[in-house]
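Only one protein chain is missing; all other protein chains are in place.
Showing subunit A:
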């Protein structure tokens, strides 16, 4: 009896084991196919059916839009990347049929297009036709950020993204809006509760994780894989722009709360100062952008943006930051040409460089930032004593934002940046500020050797 039992147990165990093994195999396969659909389709790349599906979906979609006179342009990073390699050839090639489907058949889940909001009228007809053609579509709407800065305005929600799905391929249509500061903006893709979050694998979309800011692109009409489509004239610079396009909205709600606590100063002096600071900032941005030098709002100007979405009227100057690796010798002459004479120059390119230009009553300070392994710093110099100071910041990356009708960079990690500079009490406005002692991240950094003074302390 015992023997039989033992045998039965053994047999049972083997059976379970076998079942488990099978189950595991099935499960694993299922899991793999779910996760790496792209990888699998790459394997299946050779099958013509799969490839031409993508091409057909794109063709249908382009046909749909052109029948409604809606101009879109291609911003799909994958295809633009391929196109960029053969740009010359594509540009010069005539309309003759292309031998192979090289771009629109490339394996991918989505094709991404951009639509300028002001070029269409939100007709409902488009979606009816789309449905007739067999597309399933999803519209993602949200609040209009252009009204966000306003007290208590509630407009209609605006469409930010559309997704058109047909067969196994989906088209992601990103809606771009023009904003004050002469740039284009697209919103983040956020699903509302009732939405179908399995409609497409949203995580793999190239646009929509964050809002983005772009220059208005110049477009080029080309024929790719026998499809006429508009693309950015310079795909590689568009792709470059795309990689740093993350946009931060000003914290309007917090700014309103701040003004509740500390009412805004609307005296003629501060109105005048803000006006001048704004025009100085516009001029500085123009000059630096022309040189191709990346800059961001720093110190008081950054605090003004972060805390109150405006220039702090008692701040007396405009502060910008530039990474020392972006330093160019033409910066000084370019500013002088723009009508901003150099006021002082402290430090040198190797150490603690700081430039000051004199605007119309308002000073423009440019601080150069030096990157270390675990922090970033900029330097300060006291003219009369030759003392050096060092201001330490945690590492940061740059994001776009809108400030006084200008698209500018700010540190993405703004809170850490502002707190490093102004301490945890940054929310409380201070009228007196000593740049040598007030900042909470200031460190003494020795004294310039006297023989270098002529070079590192230049005052005009």
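To be clear about the criterion, a residue touches a chain if its C-beta (ideal position, glycine included) is under 8 Å from a C-beta of that chain, and two chains touch if they have at least 3 such contacts; residues count from 1.
Simple rule for what comes next: contacts and distances are computed from a predicted model.
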Legend entry - Chain not displayed: protein name in its UniProt record ("Protein BRICK 1", "Mago nashi", "Protein O-linked-mannose beta-1,2-N-acetylglucosaminyltransferase" or "Potassium voltage-gated channel subfamily D member 3"): "Protein O-linked-mannose beta-1,2-N-acetylglucosaminyltransferase"
Inset, instruction - Determine which one of A:146, A:246 or A:294 touches the chain that has been left out. - result: A:146
Inset, instruction - For the chain that's not shown, point to the residue among A:13, A:257 or A:430 touching it. - result: A:13
Legend entry - Per the touch definition above, residue among A:91, A:139, A:209 or A:436 touching the missing chain: A:209
Legend entry - Of A:92, A:193, A:243 or A:432, the residue in touch with the unshown chain: A:193
Inset, instruction - Would you write out the residues of subunit A that touch the absent chain, in ascending order? - result: 6, 9-10, 13-14, 16-17, 20-21, 23-24, 27-28, 31, 34-35, 118, 121, 123-125, 142, 144, 146-147, 149-156, 178-182, 189-194, 197, 201-203, 208-209, 263, 266, 268, 271, 274-275, 405
